Every structure is written in C-alpha cells, then in structure tokens.
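The next block holds one structure in the form of structure tokens; read it before the comments.
Excluded from the complex is one protein chain; the other protein chains are retained at their positions.
Let's look at chain A:
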C-alpha cells in the first residue's frame, strides 16, 4: 500500500506541535553555562551579574541546584558536583523570562576552574585501551571461531588494511528540546524523544519519582537518528530546573553548537581488517579488530565489528573491540550504530579483496554467500543478498562497469561504479502494549505510546490497526507519543513498527475474539506484543545491495555521486510511500557519511571545532542527484505476524562503501578513511 501521511497536512501547515511549540502559561526559558575546560573542577562561578541582569529568574549551579535522587549516570547528573568530565559540560543554567535574556545572562557568568591535564587525543596504541564487558546491542566484545591466524598466514590472497570513520554528529533538523513543569506532584515533560516510556524510565528515577508521577508527551519529533533514543543532559537539566521554577514551565532548545557536546554522537572507529581467501575468492578468514574512544564519564561501545560476524561464510572468523577512555563528551546511538561504520570497513575491504583476487565484486559476494549465520550456525530466516545484488546489477547497468580503475573518462571527470552489501538485524523489543477501544461513534481508539520521528508512524500504525481490525483507516483513531497510553518500546534499532505493530495486531485480534464484529461502545482490550519464538531457530537479518556511480575530477579531486540505487530485502513493507522515503533518507545519510560528515576534534581544547552546520557538512540538495530505492516483494513469516523486519537503518549501511568503491573504480585511488574529501584524490 502507498498511503499518504496522515499527519502530512498538519506538518505542512505548521499545526503539528513539536515539543518546544506546546502551549504553556508563563514559561521560563533556560540557557546553560558550559565548561570551557575538558578536565578538572569548577572553582567558582560568579553569578552576581547574571542574577542582576534583566528578566533573570534564577541562576543554577552545582552549589544551589536541586539534588537528584540518583547520580549514577554521570551524563545525566547535571549540576550535582563541581567535577568536569569534558569541555562543553553543563556547569550552570540561567532561567529568564525570554530566551534572549537567558542567553545574555548566561554570558555574564564568570568562570574559574581548578584545571587538570586532559586527554582528548584518540590513538590506537593508547596505554589505557581496554576491552569492554560487552558492546552496544547486547553483543560480546570479542568473538572467535576457528584458527584465524593460521588461515591468514597460509592465505594465497589476503587483505590487511586499516579502515577508519571519523566522529559524526546526528544533527536532526529539530534540535533537542524539552519543556518541563513540576506542579508539586507530577512532572510533565514535553520532550523531543524517540520514546516517551523509555525516556520516563530513565528520567523518573533521577528525580525519585514513581512512573505515575511523570508524564512525558511527544506526538511529533523532527528527526532523532538515535540521538533522541535516550535522554541526554539537556532534558535532565530542563527537568531539574522545573523543580526550581515555582511551578512555571521551563523551556529549553539546544543551540546547534550545543548539540555537539550534549546530544550524543558517533565516536571515530579504527578498524583493522584482515581477509584471507582461496584462489577462487572464497573467504578462509575474516578478522576485524575495532578500536574506538569512549568518554571516561560514561562508556559507550559501538559494535562496529559485529556485522563481520554475519555477512559472509568463512570457517575462521574473529571480531574484537577495544576502547580508549578520553576526556570527551558522551557518545551514544547514531544512525545504525555498529552496522553503519562496520559495513564501511568490511565492504570496502571486500572491494579490496575483489581487486586483489581479480574477481568481479558481485561475483565475490556471491561466492561467499551463506544460508546459515556463520557464527551461530542458525539458518537465516530469509537471506536474499544475492537476489538484491543481481536485481540491482541489472537495473543499475553493472555490466557497463570497467574492471580496470581509471579507465572511463569524460573530460576532466573520471567515472566509476561501485557496489556494497547492506545488512541490519531484525530487532523486536518485547514489552509494547496496545489498547483498542470501541467508541459510540463507531470508530476504534487505538492507543500505544509509540513515537513519530518523521518516519510515518502515524500512518503505518493506523494502517496496521485498520487491517487487523478489518475496518477502514478512517475508522481508526490512533493515539501515540504519550505515557498516558500503554507502554511502547523505543523507536530505535529499526524495531518500532514491528514491535508496536505486533502489539496492535495482538490487541485487535483479542478485541475481535472477545467482542466479535459488533462490539458495544467502550468495549476495550489491552494486549502485549508477542515474543518472536522463531528467533531461537533462525537468524533474522535484513540484507540489501547498494550501487553507486561516482565521478571524480582529475584536476580538483571533487567527488560527485551521479547515481545511487539501493535494493533491499526487509520482509514486508507496510507503506511503500513512507518506506521509500526512509530508504532514500538512509541512503542520503550514507552519502553524507561518504562525502562530507566529519567532526574535527581539537585535542588541545577537547572540543569539536566545526560545531555548526556551516562547518559540519551534510548533503545539500545539489549533492543528491539520481537516488532510488527498491525492495523485494516478500513477507518474513519468521518475523512475527506482521512479517516485517524493519527498514529504519538498513538504507544507510553499505552506502558509504559503495561510494568509496565507485570512487576507487573511477580513479584507482583507494580511500579507506572517511569522508572522501577532494584532497584525498589529488595527486
């Protein structure tokens, strides 16, 4: 089905209220004071001038801020101590009658510090590097099967290179915003979040509140990409300030510059990848050793080495993760954590192997395809990687690719084609509950605390409910984005639609079973999303293939992507229109990752110097030429009744490798360090 967005008109007309736009009475505006050193303690903050400034209601510091019930999470324990863990940490906050007055007064605060030596320079051979207990996604830090070293030592064809990705920042169009109000009993939080219930489960204990005394509301979100998956310091600060605001609402929207230290980001990855293959190109060993930094105050271990455990058949596989603790801001989820940087490294290495072995890159992937998950030995529920590659090759005109790099030229431009695989696991998080209630007007209320990030939740969940209830879409009144609705899991890990949809289907089925086709008004049921039992017997993963045509200017090194095509196998697609947008959005993020995105850490200061959208480049419209996404027509019967495996993140995985591989085919210059800026092609 290709259903237009239910919330489209509201958004186009500016009538869909985002968190910061919620109507409130007599709000106070917050502006934070941020640390200008990366390590040490606040010696003193001189707040006298700020307190005397026009419109100022209060100036909060660690000396006078309300105390939190829990300070275990140092990212969220704002204004609880004088300790500084990174440059840009919140050390104070001004509350004032207008945003301008708050910002002005924040600038009047005098800073003095007891500064300690800081370390913000990432290096792989750092003496403090350590092995984390686990990595993001609940995976083991290190896994191994077979004898990788022996296979590498005896290989006829081998690849042994380092692939790196830089620091990247999320930067959704809507910055992180929150409006908090404490009425003496209940803390109300309008939040820009990827999950109202997950946000409450993190924030309520911070303030010692039982869940029923915290109400989180978030009907619309202007992009999250992982950065709004869990509350960050800005929301904690806004909520904290509400306890010092005499019952008035407190509003805070991070500035773009503040997004860089305070809203999560992707740490750089250093991936040492070694592949060994027999003369036919069949892998005999895959070894991926990942090193990445982590903030000293809160660990985050991105699972960049994980996709290599799933992608290709090999008798010997090893993947490891090491962390280097630094005095830097706290990293978090970022656009397909793990798979995204990991698939840049692995899929560029596969192109290196194809070149070394003299085998077509698609043929190489075909020869290394597998019906069973190489580590677990479980069969894949539906692995259609080769079908995606073949479908894409025909549509994209792969036969026009010349194997010899640098052999196709138009004027000053060198042109090449590249391919890479995509993958993303099927994630269905248990615990989502939906309610269905029949109304006197003949419509059905369907309630679940799900999130709408701009991806189409309002529409797809309405479709799922209508289908499950056997009624027209117009008869469904969906309610989401509110903790007053039943528990919903996070819009993250590409799990939302499958997890929430499973609960809605369960509730609809139960409703029909209990009340039949002719219910009475106020008939209501609640039901929880069933667990996926097939995950015990099958490895559930989505796959895809990405194709890129790239031109590189032989005089200036400029890289332009003329065409991108993604072909995806994701189980059932609920709404073709919003799905296509999501695939293309993911691929555009991959384009940005390939060509532009790089946060530059200046280790002398410990901050990202290009901390705005003038310095941190994301693709402009002119960078996005012909970009298309298609998918296989399928339904994964092992992925629950809905048959869908999720589409949120697979679009970004592999894109950057496809572009880098196309740039190599165009020029013969292999870039293993993202992004593919023009200086890397100048010879």
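To be clear about the criterion, a residue touches a chain if its C-beta (ideal position, glycine included) is under 8 Å from a C-beta of that chain, and two chains touch if they have at least 3 such contacts; residues count from 1.
Here is the rule we go by: contacts and distances are computed from a predicted model.
Peer 1: For the complex's missing chain, which UniProt name, "Ferredoxin", "Xanthine dehydrogenase YagS FAD-binding subunit", "Septum site-determining protein MinD" or "Sulfate adenylyltransferase subunit 1"?
Peer 2: "Xanthine dehydrogenase YagS FAD-binding subunit"
Peer 1: Which listed residue (A:103, A:563 or A:641) would be found touching the missing chain in the intact complex?
Peer 2: Selected residue, touching the omitted chain: A:103.
Peer 1: Quick one: which of A:298, A:473, A:560 or A:641 touches the chain that's been left out?
Peer 2: Missing-chain contact among the listed residues: A:560.
Peer 1: I'm checking contacts with the chain that's been left out. Which of A:571, A:586 or A:619 qualifies?
Peer 2: Of the candidates A:571, A:586 or A:619, A:619 is in touch with the missing chain.
Peer 1: Residues on chain A that touch the omitted chain in the whole complex?
Peer 2: Within chain A, the residues that touch the unshown chain are 36, 54, 100, 103-104, 107, 257, 412, 553-558, 560, 595-596, 600, 602, 604-605, 607, 609-612, 614-615, 617, 619-623, 677-679, 682-683.
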